[in-house]
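Let's turn to chain A:
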Amino acid sequence: MSIILDSKIPSGPLAQKWSSHKSNIKVVNPANKRKYDVIVVGTGLAGASASASLAELGYNVKTFCVQDSPRRAHSIAAQGGINAAKNYMNDGDSVYRLFYDTIKGGDYRSREANVHRLAECSAGIIDQCVAQGVPFAREYSGELANRSFGGTQVSRTFYARGQTGQQLLIGAYQAMMRQVELGRVKLHARTEMLDLVLVNGKARGIITRDLTTGEITRHAAHTVILATGGYGRIFYLSTNAWNSNCTAIWQAHKRGAAFSNPCFTQIHPTCIPVSGDHQSKLTLMSESLRNDGRVWTPKRKEDIKKDPSTIKEEDRDYYLERKYPSFGNLVPRDIASRAAKEACDAGLGVGTGRAVYLDFRDAIKRDGEKTVADKYGNLFDMYSKIVDENPYQSPMKIYPAVHYTMGGLWVDYNLMSNIPGLHVLGEANFSDHGANRLGASALMQGLCDGYFVIPYTIGDYLASQSFEKVDTNHPEFKASEEFVNAKIGALLKNNSKATKTTTEYFRELGLTIWDHVGMSRNETGLKQAITKIQNLRNEFWENLKIGSTSSEVNKNLELASKVADFLELGELMARDALMRKESCGGHFREESQSPDGEALRDDANYSFVSAWEFKGVDKEPVLHKEPLIYENIKIATRSYK
Partner candidate 1 sequence: MSTHEQSMTLNLKVWKQKGPKDSGHFEMVTAKNIIKEMSFLEMLDVVNEDLIKLGKEPIEFDSDCREGICGTCGIVINGQAHGPWKATTTCQLHMRAFNDGDTVILEPWRAKAFPVLKDLVVDRSSFDRIIASGGYTSAKTGPHPDGNAMLIPKPIADRAFDAAACIGCGACVAACPNASASLFTGAKITHLMMTPQGQAERERRVVSMVDRMDQEGFGSCTNIGECRAACPKDISLDSIAIMKREYMNAFLKSDIEQREVREDA
Partner candidate 2 sequence: MGASGLALLGFLITHLAGNLLLFIPGGALFNEYAQKLESLGMLLYVAEFGLAFLFVFHSVIAIRLKLDNLSARGSKYAGLKSKGGPSRWNIASVNMAISGLVMGAFLIWHIKSMKFGPSIAQGYVTEVKGTLDRDLYRLVFETFKDPIQVWLYVGVMIFLGLHLRHGFWSAFQSLGLIRPRFSKLISAVGVFIAVLMAAGFLGIPLYIHFILPGVKTL
């Protein structure tokens, strides 16, 4: 099957596309909705909001998550906030400005129509969440409070202390649990999707493994929604959760779904630095901290080991404020991360040498410790628990870490992949953030997709199809189940001669990706990475020490199954990065930079979305391109100076 990329962007002026599309698409009559089965995989912001909304409309929803409770999906860890073009602050915000900021922040590598829809829906998301009782931060007047985030010059970020993701997710989770109680959502927690089932080219079901009993089960439906998040955990060390993985989207890719922009990963500038080899996970310190914290390194190498409080003002280099005076500490994430790497590469890193200071001294002097604690208390507590230092007294040490993946499965305007019936929401798709995501936009996208887009577009798909009757006895289900059993069987094979553990493979893969497909990429490194990953993959299947061979609760087996897929995806990331010879957003090719070291885009040759077609594990994938056409925005060099 060959891939046809039809983005299905509605015609008409940009600002009317979504409303006219909503009016023109087909709808399923209320009495017929219950005849349609919808599978939702993942219960983060996108998955939970979609499950709740679709069940409320009357569809039969089956929802799956790998966590022990849907409330634990990794959206919960988002700290800073959610953007919305409400213009409550009267500072000139508008739907257009949010749209423009997002396109520019993404370095002109996202689709205009999708981003505009996101900006249009943003205000409604806040109202939706308020109606659910989400305790957003408020002013003394009782009105909703806003703060600023990177890459924008207005305050449009709504927040709930440093736990915005948690509060929004709990809101969506509660709405979904209400539907579970009503019997309209059938919930399967601790269940992992291991394959997508296609019948006559349409997505008609999935194969799952019960992580408690090990049971492999077939589930049939009329359409499948993947909301399984990003694949940033491929770096081994990232801010992603332990269970975050690529298996669902990767398996869908192997069944024919195009994978877009896999090399677009976001390295978040403010994370707690790595402290040693034992480290299993990196912890993010919200971008909101850059509202009041100032980033600096010592100017002289001899000062890097000194107590920071003894370093005089004139000996400090507030390098973001120096290089980007108009945005200062609030430049977008890709730029802040790269600047930190440059400073450390120049030998000015503090602590272990891979860290810079994020200093609240001036904010505390200006506003008092109490105000600072009110805004960031929980983040400061988290920092001192991990690092054993008091950020009220000495500056935080931070360093960039992998945080988010802009790449994902290709989807059209209706959020459907090139496989009919396979919808992809949230971080799992590629659609809205281009080559770099702005802070506080992930929550906005996840909820927009789940609450306000899919409930409309899924109806259009279901109403326009004639469905043949398919149950789980169909040969395609049997074949998929056999595939899954074979994978589990191969992983559980008791290989007594094997010497290398899952974690060792995972670390090696992560390090390879970090070194060569990380903050800075070049042709030689990427080619090396491809060979390394291929070799590692071959070794993995021959020399894996699995530990427990239990087919029931077996966390190491779960991890091994994820690593097996990461070992395939890693190669595609390197290939995509190798293909894209320009620098844009989070993708920095050393060969393409301006004389002052800024990323240099090549719009003439690379103004497209890459969409890779899978051809086999050890075969070269085929590149398809969806050209990016800007009708409403004048493409410019992205500058935050």
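Basis for inclusion: all candidates are chains of the complex that A comes from, given by their letters.
General observations
Assume a residue touches a chain if its C-beta (ideal position, glycine included) is under 8 Å from a C-beta of that chain, and two chains touch if they have at least 3 such contacts; residues count from 1.
Keep in mind that this is a model prediction, so the values were computed, not measured.
With chain A as reference and 1 or 2 as options, the touching candidate in the complex turns out to be 1.
By the touch rule above, chain A contacts candidate 1 in their complex via residues 49, 52-53, 56, 67-72, 74, 76-77, 86, 88, 124, 126-144, 158, 160-161, 163, 166-167, 170, 173-175, 177-178, 180-181, 187, 189, 212, 239, 241-243, 275-276, 278-281, 283-284, 305, 351-352, 381-382, 385-388, 451-452, 455, 496, 501, 503, 545-548, 550, 552-556.
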